[in-house]
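Every protein chain of the complex appears in place save one, which is left out.
Our next item is chain A:
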Amino acid sequence: MADSVISEIPPTMCLEKPSIDFSYVGIDAILEQMRRKAMKQGFELNIMVVGQSGLGKSTLMNTLFKSKVSRKSFMGTAEEKIPKTIEIKSVSHDIEEKGVRMKLTVIDTPGFGDQINNENCWQPIMKFINDQYEQYLQEEINIDRKKRIPDSRVHCCIYFIPPTGHCLRPLDVEFMRRLSKVVNIVPVIAKADTLTLEERDFFKKKIREELRANGIDVYPQKEFDEDAEDRMINEKIREMIPFAVVGSDQEYQVNGRRLLGRKTKWGTIEVENIAHCEFAYLRDLLIRTHMQNIKDITSSIHYEMYRVCRLNENNTQANGLADHHPASHEI
């Protein structure tokens, strides 16, 4: 009778269907309905990896998704020539786990930061990201539009910081400063097995300071915390950023178990052991707890911001399709 009803099954009726229970309306069945719909539709996730060559980007992707999802595995070229310009290569996979289907797209950026003169190397990347937003916007604006607009927007950009142990390089700062405005950036310290724990902590602290000093807002962004509970969880994450990760797709025998790791003469680094590296935290953040949140922030904040700019700029310009360079979105 009251508005706040908790479904209870009276003891005399515990063998019968809950529908005979008086006070149970069945509103919470909508959760099950949503779940069914989600399972049927499947999910999409687009991750971009950015960093100099040799930082273990492809290996990390393979480790994250426990399969050969990286471009290298797909293209099959063992020897890699560093390209003369930045290329954007995206590869899609259909993966499935316990009935949940996901279309994972890994976007690789070979050539980033590898030239002698790296000026404006973020431009092709920003252009790519904005192109995805543009594609989505065009489809959304159609009169006759698809039931489900295919989502190719970049949800998350993992930025690989080389493990120098000192501080961020100007390239890192420039890139993250510009891109944190259009996409969720998750910075990671690559190949963290070259740093001792103290060096790691020092490095992380230095990086966090520099990010703060430059006003760079990486994921999870403070301003998008929804409530106190969210803030609490995200604060803990923000204290750990950037995650110091080690990637590996090779298994070794450790204490009688087969574990993913890197074997060296002085020991085996277990990838999923949080005492060794923070890969597990990264995986949990990206996949197990915050994946939906990452997608939401992309669609309701970054994409909306792009849309506002786009619609405004073409309302004020005399001719519609003037050259709106992605650089115009930069500050």
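Keep this in mind: contacts are C-beta pairs under 8 Å (C-beta built on N, C-alpha and C of every residue); 3 or more make two chains touch, one makes a residue touch a chain; residues count from 1.
Throughout what follows, contacts and distances are computed from a predicted model.
Peer 1: What name does the UniProt record list for the absent chain among "Serine/threonine-protein phosphatase 2A 55 kDa regulatory subunit B", "Sodium/hydrogen exchanger", "Septin" or "AP complex subunit beta"?
Peer 2: Answer from the record: the omitted chain is "Septin".
Peer 1: One chain isn't shown here. Among A:E97, A:E198 or A:E223, which residue touches it?
Peer 2: Counting the whole complex, the residue in contact with the absent chain is A:E97.
Peer 1: Of A:R35, A:H166, A:K205 or A:K263, which sits in contact with the chain we cannot see?
Peer 2: A:R35
Peer 1: What chain A residues would touch the chain not displayed?
Peer 2: Touch with the absent chain occurs at residues 1-7, 12, 19-20, 22-31, 33-40, 43, 45, 64-69, 71, 74, 83, 85-100, 102-103, 105, 124, 128, 137-138, 141-145, 147, 226, 283-284, 287-293, 296, 300, 304, 307-308, 310-312, 314-315, 320-321.
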